[in-house]
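The structure appears below as C-alpha cells.
Note that one protein chain is taken out, while the other chains of the complex remain in position.
Going in written order, the chains are labelled A, B and C, and every chain counts its residues from 1.
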Amino acid sequence: MIDKFVRSMAEAMNGIRDGSTVLMAGFGEVGSPHALLDGLIEQGATNLTVVINSTGRVRNPSQPAQGLPRLVELGRVRKVITSFVRNHSVVGDAVRDGVLEAEVVPQGTLAERIRAAGAGVPAFFTPTGAGTLVAEGKEVRDYDGRACILERALPGDVALVEAWMADRWGNLVFRDASRNFNPIMAMAGKLTIVQTHHVCDLGQLPANEIVTPGIFVDRVLHVAAGDPTLPR
Amino acid sequence: MIDKFVRSMAEAMNGIRDGSTVLMAGFGEVGSPHALLDGLIEQGATNLTVVINSTGRVRNPSQPAQGLPRLVELGRVRKVITSFVRNHSVVGDAVRDGVLEAEVVPQGTLAERIRAAGAGVPAFFTPTGAGTLVAEGKEVRDYDGRACILERALPGDVALVEAWMADRWGNLVFRDASRNFNPIMAMAGKLTIVQTHHVCDLGQLPANEIVTPGIFVDRVLHVAAGDPTLPR
Amino acid sequence: MSEGLKPLGRVGMAARAARDIPEGWYVNLGIGIPTLIADHVPAEREVVFHSENGILGVGPAPEAHKQNPWLVNASTQRISLRPGGSFVHHADSFAMVRGGHLDLCVLGGFQVAENGDLANWSQSAAEVGRQIGGAMDLAVGARQVWVTMEHTTKDGRPRILRQCSYPLTAPGCVTRVYTNLAVLDVVGGRGFVVTDIIPGLSFEELQARSEAVLHRA
Partner (left out) sequence: MSEGLKPLGRVGMAARAARDIPEGWYVNLGIGIPTLIADHVPAEREVVFHSENGILGVGPAPEAHKQNPWLVNASTQRISLRPGGSFVHHADSFAMVRGGHLDLCVLGGFQVAENGDLANWSQSAAEVGRQIGGAMDLAVGARQVWVTMEHTTKDGRPRILRQCSYPLTAPGCVTRVYTNLAVLDVVGGRGFVVTDIIPGLSFEELQARSEAVLHRA
C-alpha cells in the first residue's frame, strides 16, 4: 500500500544533506511550511542554498528570528535565491557582511524557473529583466523584436511545502492564497516534504479538485498548524 | 458589467480572419469543441494554420468528415501542427498530395509550446526530440550532459475550447479527461472562444476549483452538446 | 509654484488614475499608492484586480470580523475575494503577467524617462537590499504600464527625466504617469505628452519641475 505519511518530524527530515538546495514555499506568511522550517533548523543540515520568494522583514529585536532568518543566523545558509532582500533584515545584513550570497531575481522569473525544473525544461528565454541589472552575464536574444534573456531551471534537492488537505498518495489541495509557490515547488523538489493541516482518506479529495497530484510528493506530515498570522 | 457570453454562433465566430492560426483543443473526441468547429466551417475563414493534437482517423467512406478533416477537404487549411498524422486519413492524404503542410511534433513539446505562448516564454530548451528527425534544423545545446533542442512558443490567433461549466467572467471548469489541451489553449489564444455545457452564476464556481480563470477567455457560447462519443 | 496651489495627495493621485480604468480591464496594482486605486473605482464598474500571489478578483479590505487569514494580497494585507474570483499557483499567476494577459499594471516609481524607462526598485546597483519582487515582470508583461509618483523628490529634484540614473525596472515600458501635479502620456518617438495639469499650475511651471522636455497634448 502506498502511504506517504510519516509519523514524526525526524522521519520527515531524514536524509536532508549538507549542501542541499532547499525550496521553501509561502508568500507573506501564508502557505509557509513553518513547522518543517523548524524541523530543518533542528535537523542540522548546513551549507544550504535556499530558494524562497522573500527573505524576511527588517530586524525587530523583540522578535527572535525564525525560519530562513534563523537558519542564516546559525550560519547554515550559503546562498539565497529570492525576489526580495531588505536592508536591515537578518538576510540583508548577512549579505552586506559577505557571509551570505544572494541572487535576487524577478518574482515571475523565480516562479517560472522553479516550474521549468519540475517540467523538465532546462532553460528558457524571457523578456523580463532584459536591459536591467538582472541581465548581467546572461545570454540575450531577440524574439519578436524584443530582447530576451536566457534563464536556467531551478530544481531543489528538497522542497518544503504546506498543504491544507492531503491523502496517503500525497494528493494535495491548498487553501485560498496559500497555494502560491507550493504546487510548483512540489514539482521541482527531488524530495518533496509536505506539512498538511488535514488528512483525508484516499478518494475523499475529488479528482477534479486535486491541485498537486501525489506524483510530486514524497512525504507528508500531519501538522495542525493553525491560521497564518500577519507578518510582523 | 463584464459579460463574456455571446448569444449566437455567428457572434462567437465574428472576426476570425483568413490566415489565422487556430488552436483546437480535445483529445480522443473528449473535450473537443465540436460545435465551434462546425461554426468555423460555416464562418468561412480560410488559409488557416491549425494546431491540434491529432488530425483524425483513417478515412471511412460511410462517415462524412467533420471538424479539421472537413476543413481540409474544403481546402481551408494551409498547415497543421500536430503530434499525430495517420496514413490514409483526410489529413494524411492532403499532406501526401502536397496541398497541406504538416509539422508533426512530440505531444509533450506541443503542449509545452502552447503553454509557453500563454506564459510569455518565447522559446525553451527540451531534451525531447534531440537526436531524432524532430531535431532537424533546430539549435542543439547540452544541459546537464544531455542534448537539448530549442523549441518556439506556439501562440494562436484564435483558441477553440470546450468547458463543462462557465460563468459570465469566463471562469471555466472541465469534466474529467476533457481538461486536456483546453486550459493551455485558452491561455495561448489571442481570441479564446469557449463552448460550455453549463452556465453558472458568478460566484457559483468555488474559487479554489476554477481551473481556467476568466482572464484567459474572451467569448463563451452555451452549447448543450451531450456526451462525447467514442472515436469512429 | 503659485500660492494656494493644491498638489494631489496619495489618495488624490490614486483617485485620478482610477477614473481612467475602463470596465472589464484586468489590473495589477503595485505596493503603495497604486494599492489605493481599487477603492476609487466606482462599485458599478467591474474591474478585475490581480495579485501576484495567485489571486484574480481581489476585493476590498474586509471588516475585522470577516478577515480570512488565508487571503492576503501582494502587500500582505488581508483582503476579500469578489464573486468570480479564483486562485492559481505562482507560475500561473505570472503567466497572466508575463503572457500579456493583464490590461494594465500601476506601479510606484522613483524615476521615469522620456523613452518610457522605469526605475522603481533600487536607488543604486551597489545597495544590498534588492526589492525586485514582481515589478520587472509586470513592467514587461502588462499591456499598459502606468506609474504613480510625486512629480519631484522630497528635495525638489525631478523624477521626470531624459534618462534614468537609478537601476532600471524595465526599459521603455511606461505608457502613462500620474503625478501629484499632472498626467503625462509617454508616446513613442515623442516623449512626455501632458494631458492634464492640476488647476492653477501652468505648462511652463510643470516644465520647470521636469528634466525631460514636455509636450502639449
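One rule holds in what follows: contacts are C-beta pairs under 8 Å (C-beta built on N, C-alpha and C of every residue); 3 or more make two chains touch, one makes a residue touch a chain.
Here the structure is a predicted model, which means the values were calculated and not measured.
K.L.:
Where does the absent chain make contact, in terms of the chains shown?
P.N.:
So, taking every chain into account, the missing one touches A, B.
K.L.:
Using the document's definition of touch, tell me which of B:22, B:90 or B:114 contacts the absent chain.
P.N.:
Of the candidates B:22, B:90 or B:114, B:114 is in touch with the missing chain.
K.L.:
Touching the hidden chain in the complete assembly: which of A:118, A:131, A:156 or A:228 does that?
P.N.:
Candidates A:118, A:131, A:156 or A:228; residue touching the omitted chain: A:118.
K.L.:
Can you name the residues of chain B that touch the chain not displayed here?
P.N.:
27-30, 53-54, 83-89, 92, 95-96, 102, 104-109, 111-112, 114-115, 126-134, 174-184, 211, 227-231
K.L.:
Touching the missing chain, which residues of chain A?
P.N.:
Its contact residues with the unshown chain are 1-2, 115, 117-121, 167-169, 171, 187, 202-203, 205, 207-208, 210, 213-216.
In the analysis below, only the chains that are shown with their structure count from here on.
K.L.:
Please tell me the distance, in whole Å, between the geometric centres of chain A and chain B computed from their C-alpha atoms.
P.N.:
That gives a centre separation of 33 Å.
K.L.:
Spell out, as numbers or ranges, the residues of chain A touching 2 or more other chains.
P.N.:
Those would be 112, 126-128, 174-176, 211.
K.L.:
By the touch rule stated above, which residues of chain C touch at least two different other chains?
P.N.:
Answer for chain C, listing residues that touch two or more other chains: 81, 87-88, 91, 94, 97-98, 141.
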